[in-house]
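For this depiction, one protein chain was excluded, whereas all remaining protein chains were kept in their positions.
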Amino acid sequence: MGKYSHIQEEAYEANMQLPKLGLVLFTFGNVSAVDRSLGVFAIKPSGVPYEDLSPDKMVIVDFDANTVEGSFRPSSDTKTHTVLYKHWEKIGGIVHTHSTYATAWAQSQRDIPIFGTTHADYNTVDIPCAAPMSDDMIKGNYEYETGFQILNCFKDRGLSYEEVEMILVGNHAPFTWGKNAAKAVHNSAVLEFIAQTSLLTEQINPSAPRLKDSIRQKHYERKHGPDSYYGQA
Amino acid sequence: MGKYSHIQEEAYEANMQLPKLGLVLFTFGNVSAVDRSLGVFAIKPSGVPYEDLSPDKMVIVDFDANTVEGSFRPSSDTKTHTVLYKHWEKIGGIVHTHSTYATAWAQSQRDIPIFGTTHADYNTVDIPCAAPMSDDMIKGNYEYETGFQILNCFKDRGLSYEEVEMILVGNHAPFTWGKNAAKAVHNSAVLEFIAQTSLLTEQINPSAPRLKDSIRQKHYERKHGPDSYYGQA
Amino acid sequence: MGKYSHIQEEAYEANMQLPKLGLVLFTFGNVSAVDRSLGVFAIKPSGVPYEDLSPDKMVIVDFDANTVEGSFRPSSDTKTHTVLYKHWEKIGGIVHTHSTYATAWAQSQRDIPIFGTTHADYNTVDIPCAAPMSDDMIKGNYEYETGFQILNCFKDRGLSYEEVEMILVGNHAPFTWGKNAAKAVHNSAVLEFIAQTSLLTEQINPSAPRLKDSIRQKHYERKHGPDSYYGQA
Partner (left out) sequence: MGKYSHIQEEAYEANMQLPKLGLVLFTFGNVSAVDRSLGVFAIKPSGVPYEDLSPDKMVIVDFDANTVEGSFRPSSDTKTHTVLYKHWEKIGGIVHTHSTYATAWAQSQRDIPIFGTTHADYNTVDIPCAAPMSDDMIKGNYEYETGFQILNCFKDRGLSYEEVEMILVGNHAPFTWGKNAAKAVHNSAVLEFIAQTSLLTEQINPSAPRLKDSIRQKHYERKHGPDSYYGQA
C-alpha cells in the first residue's frame, strides 16, 4: 500500500462512475480526489480509456501542478483542478465532464434557470455559466486560467462554493465539486438531470416562471438547514 | 415473518421497479404500500440508495405519520402519502418520482393535454397540474400541505381519484397511486410515457387538437367500462 | 407439435423483439403471423406481459375474428389485424405498437415527410397518417373500423400496401406489416427511426426540403428494383 493509495482508490472509483452514469463518451471527463494533509491530489491520466484504468494509474499531483508520483501524464485539465483546490479549501473532489445537456447549456452561454424543487434541493440559484475567457487568458496558460475564470465568476456573483457545487464554463462544459470525489460525481449527475429538465421545461412552456423564493428556501433548508430532515441522521 | 412483512415486501418490490423502469436518479423517488386493516403503510427509508434496500428496511408508518416500526427515518415525503391514504380510502399504493418528462411538465406548471388513445386508455382528461402552494402552506407543514394541495386540486376540478390516478404538483414533480403499489408504479411509467409523447406531439404540430370526445369515451370503456374487453378476464 | 405451432412460434419470436427493440412499454403492442393455407393467424394474448409469453399462449384466430384455439383472450386489436389480412392478400405479419416517436406523429395527425435516403430505402412517399375516425365508426365496431380506416386511407391516396408497409392512425399509433412477422417488426423499428429523425430534421431546419424525386427513385430501385444490389442475392 503506497502513501497515496487511499486517494488513488477514491479517484479511481469515482472516475469509473462517470461511464456508468452515462456522463462521458470515450475519455471526455476526469475526476480527482485530494488529501489536504499531504498537499496532493490523485487525478485520471490523460486520454486513457476508462476500461484500462486502475487505481495505481491515477497520477499524484501537488497544488502547483507538479507530478509527484505516477508514470502517466495527468489529465489535460489538471491545472484547473489545482486552482480550485488551492483557493477553495473545503472541497475534497472535483469532476469535469462533457455530459450532453450540461455541455449544451455551456455552449449556449446561459445560466440554467431554477424551475423546480429538484434543483432547489441542491442550490437555490440559477446554475452559473462563466463567460468565455478573454483572448489573452486563452493564449496564456489556458487550463490554469480556466480555474480563475471559475473563481472570478463565483466572486463576481457573490456565490459560495459550499452552497453551489457546480458551474458551466461558457463554450466549454461543466465542472462540479464536493466534500469528496464521490459527492462531486453525484453532483455531476444531478447537474445533467437539471440541465435536461430545465430545457424541457422551457420547451413545454417558454414563459415558465422561476421557482418562487419561499419554495427555494424550504427545499434548501430541508436538505442543508440546521433542522434538516432529509436522508438518515 | 413479522406482522408487516407483507406490505414491506410489496413496497420493496415496487420501489425496486423505479430504477428498472428508468424513473429515478439516485434516491429521487419513493413508493409505499398500505394495509388498511392494520392502519399502517410501508415506505422507503429516506436517502437510502436502491441497491442497499431490502424489505426489512421499509419503514412502517401510521396515518398520523408516526413511525410504528423500523430503524430508519421514513422518506421525507411520508406526510404527503399519509394525507392521501387518509382521504382516499380505496388506494393501496402511492408513488412519487422525479421522472424526467413528468417533472418538466410539473415545472412548466401546465396540465398535460390529452392527445391520444394511450392517454385515453388510462383517463379521459388532461392530466392535472396542481398550482404551486401558497407561501403560508410552504412555510408551514410543507409535505403535509403537499397532500392537501393534491386533494384540493381534485376537489376543485371535480375529478375522481379512482378514475384519474396521477397528478403533477406544480414546480415539483408527479405523484401516482393505484389499488396496490405495483399498479401505482405502473401508472408512474405510463405518466412518463404520456408526458414525453405529449411534448413531442406539440413539437411536431403546435396546433394539434385534443382527442375528441367520442374516442376518449370508447377507449376508456374498452378498459374500464362494464363491457371491458381489454386484458384477461 | 400442434397444427398451428409454426405460426405460434413465429408470432412469439416477433412479439419478443418488440421490447428488445425498445418499441413497447408494458403490453402496448402486438404482433401476429398468418398461415393463409389454414386461414388463421396467431396473435399475442391481450394484456399479458412479454416476460410471461410463450409460443403456446399465442391465440389462433380466423379471418372473422373467431378464436380457433387458445385459452387466452386475443389482443384487443385483433379485429384490425383481421381486416388487413382479409383485404391485403400478400401480407404475412402485422405489428401494432405505441412506439414513442411514431405515436407522437400519429397524435399530431401529420404525415411524416420524406427527408432522407433512409426513408427512401423503404418507401418513396410521406408516411401516411390516416385521419381519426368519424364518430359513427368509433361508436360502432371500433377495432374493426380501424382496419377499414387504414384500407380507405391507402385507397384514397392510391398507395400500394406492398410498397408502403407502414401507416399512422390519427390520434392513435402506428401499424406496420410485411411478408412475415419478423419483417413487420423490422418495419416498426424503421418507422420509429424515421419518425425520430424527421422530427429532428424539422427542428434543425424548419424549411428543410423534401427529398427530390431522382434520389427517391434511385434508393428505391437500389433496394426493390429489378437490378437491386442491396443485401445478399
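Things worth noting here:
Just so it is clear, A, B and C label the chains in written order, and each chain counts residues from 1 on its own.
Keep this in mind: contacts are C-beta pairs under 8 Å (C-beta built on N, C-alpha and C of every residue); 3 or more make two chains touch, one makes a residue touch a chain.
Nothing here was measured: the structure is a model prediction, and the numbers come from that model.
Counting contacts over the entire complex, the absent chain touches A, C. Between the chain not shown and the residues A:His119, A:His172, A:His186 or A:Arg222, the one that touches is A:His172. The chain not shown here is touched by just one of A:Arg110, A:Lys183, A:Arg210 or A:His224, and that residue is A:Arg110. In the complete complex, the hidden chain is touched by one of C:Pro49, C:Gly158 or C:Pro209, namely C:Pro209. By the touch definition given at the top, chain A reaches the unshown chain through residues 25-26, 28, 45-48, 72-73, 76, 98, 100-101, 103-110, 132-133, 135, 138-139, 142, 171-173, 199, 202-203.
In the full complex, chain C makes contact with the omitted chain through residues 115-118, 186, 189-190, 193, 196-198, 200-201, 203-205, 208-209, 211-212, 214-215, 218, 222, 229-233.
Going forward, only the chains that are shown with their structure count from here on.
Averaging Cα coordinates per chain places chain A and chain C 46 Å apart. For the pair chain B and chain C, the distance between C-alpha centroids works out to 33 Å.
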